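All protein chains but one are shown at their positions in the complex.
== chain A ==
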Amino acid sequence: MRKFSCGRPLYIEMPGTVDDIDYSDIEAKYRVEYDESFDNTVVVDGVPIIDKSKLEKLLAKICKEFSKRGVSIKPDDIYMPWDDAKGKNKGYLFIDFRNENEANAAITAMNNHPFDAKHTFKLNHFTDIERYADMNETYVEPETEEYTPREHLRAWLADPQGRDQYVIYRGEEVQIHWHGKPSQCELAYKPQWEPFLYVAWSPLGTYIATLHRRGVRLWGGPSWKHQQRFAHPLVKLIDFSPCENYLVTWSNEPIVVPEGAPQGPQYFSPDDEGNNIAIWDIKSGDLLRTFSTNAENENPSVKRQMQWPALKWSPDDKFVARATPGQMISVYELPSMGLHEKKSLKIEGVVDFEWCPLSDKDREEAEKAATIGAGAKGGKKIPENKLAYWTPEVANQPARVTLLSFPSRTILRQKNLFNVSECKLYWQNQGDFLCVKVDRHTKTKKSIFCNLEIFRVREKDYPVEVVELKDTVTDFAWEPKGERFAIVSSSDPNLGNPGPGITIKTDVSFYQLDHGKNDFKLLKTLSNRTSNAIRWSPRGRHVVLATVGSSSKSELEFWDLDFNNEDASRREGQVAKDDWGSSIQLLGTADHYGVTDVEWDPSGRYLATSASAWTHTLENGYAIWDFRGQELVKQIQDRFKQFLWRPRPRTLLSKEQQKQIRKNLKEYSRVFEDEDQRESETVNTELVAHRRRLVDEWNAWRARCKRERAEQKGQEGGPEKNSEEDKEEIEVWIDEVIEQIEEEVVE
């Protein structure tokens, strides 16, 4: 018996009867929880008062009424309280549903249901009635919420060092940095945001937007708090209005409003189903209107690429317009989002349109007028908005570009064009000029050349100048606030059939308005380049030519267009004949491999280039250069996606103040130079101290390691090999052939 060391008996004792077994644990485990609450019970008021004889009929009728609205109940579910004294019912009844959800559905469906002319059903949860009956009747004054001033959304502009900010998005990580002198480039904020598609700044830099699965979120203020959200599921594209009052969102999925979705001014209602563009008020977060991008009568098999922005804003945020290609332009007023004058601009064949931007002066005047008050008509009238559109050639009608004033809808200027295959409208950012880039084809339609039709919008009768070019123009850009523009043209036969490894040869030309003759004259052509992108500094004067999206070339060229002349002389606009075009100077060249995006900072002092992982995966990262092409920062980072400078709003300084500053520039520069001097000294000492510390740490750690190692050796007591002693002597024989003479011996 010793074999069973566990000491248990060899047989199992059978219990006497089944009753002895304790099942309590199993019972506890499988006990059914009865729902004892009354959440599934609904009270119906407004039931006709009848006597017993009509009871069955009434119940049947009630059941029928309910099932008509999709709520099926049986007479058995109904309990009708009875007043035995009068022999009549009490005018209300209870209905039991299977669960709370069904009860809720019944309430939404049947509440305020007119049963007959005199009786209207009022449905309530049984639990609600109990709750409200027990309510405390005495009035409790609601606590006044403490007023907390909102954070200033433009606090970043008050940075004592006048730095700009930028956001970088890498992998799943977002960082917002300050950019200034080397010592001032610090992390401003590292948010922990839920996964999102991409980030975007609002046009004046007040908000930063993130696109999530469930909608758009706006963040801002010094603490980067959540400011607003717009529930547009699966949003893919967003567009801010120029004054940051409104937001347009787009999703490729049509809007679906599921049952039980929250309702309110901030949410989609069932009427919005099927649409995919939404317009929101940013301050209140309210939904203003939704549209569908798919025209109803369009052939779905011919899918054209959607234009974005699909809705174009007037520069003062008063109107938003969308074109229905070939038919009309519809202009909506804000904030009501109603169609202006209840009718669209019917324009046969319209392809595209652009609003004229407001100049700084226009804005100032508009602001002034607003402060004086709308009632007092102070002298000048606020100029109307303008928009330009074009229509292609149809049958015998020529193509046409039209300049239209809005809201008066008067046509200001029209220009007929022939042999047009495509037009593009480019406004100068102050609205002084409009350039229509017209791609024209020869009679045989085999080759394409380009005309630039330039409207001088500020002059009487809107004179039009034509610049004729032989090549195809691939990019066009106005100098901001200037009278110059740059174009990229190409006569490369490979143009139009892109392939791997093909880099298209281009020419870059600069043009300037000649005040004497009032036409645009060529300043300079830089031939045989690969540049395909023009990036003017937002302050004008400097321009960067970049080769973007090529796998073999990635050059950046930094040009200055006023290298010789002082700033002031250009302002007068008088350039002597002999040095026409001579002041253009190359400041520097640089290379950023695989560059996909090139962007100036809002001050026009720095340029950022980035290689985004969205386009390719080679050496993703970003670099910051100064306007001369000197590299300041370069970060190669895996999975780098986005680099965006934070935009700045228009300056708050008046013209006079700006002039004053320009006059005292020398004083300022002395202060700044002193600062820079101090700065570089502290940077150096800090760096040296930092390195000192690193070395000390390292040496301390090494000393500790060595000590430990020595101790360990000592413990082992093993004979330490002394490599110095058993040195080997090695003799090396080197044969060197100094001369080799072949002698022929003649016997």
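Here is the rule we go by: contacts are C-beta pairs under 8 Å (C-beta built on N, C-alpha and C of every residue); 3 or more make two chains touch, one makes a residue touch a chain; residues count from 1.
Rule of thumb we're sticking to: contacts and distances are computed from a predicted model.
Per the UniProt record, the chain missing from the shown structure is "Eukaryotic translation initiation factor 3 subunit I", taken from the list "Ferritin", "DNA-directed RNA polymerases I and III subunit RPAC2", "Ubiquitin-related modifier 1 homolog" or "Eukaryotic translation initiation factor 3 subunit I".
Here the missing chain is touched by one residue of A:V394, A:L618 or A:L665, and it is A:L618.
Of the candidate positions A:E130, A:E348, A:E468 or A:D638, contact with the hidden chain is made by A:D638. Interface with the hidden chain, as seen from chain A, comprises residues 501, 551-552, 593, 618-619, 621, 636, 638, 688, 691-692, 694-695, 698-699, 701-703, 705-706, 708-709, 712, 716.
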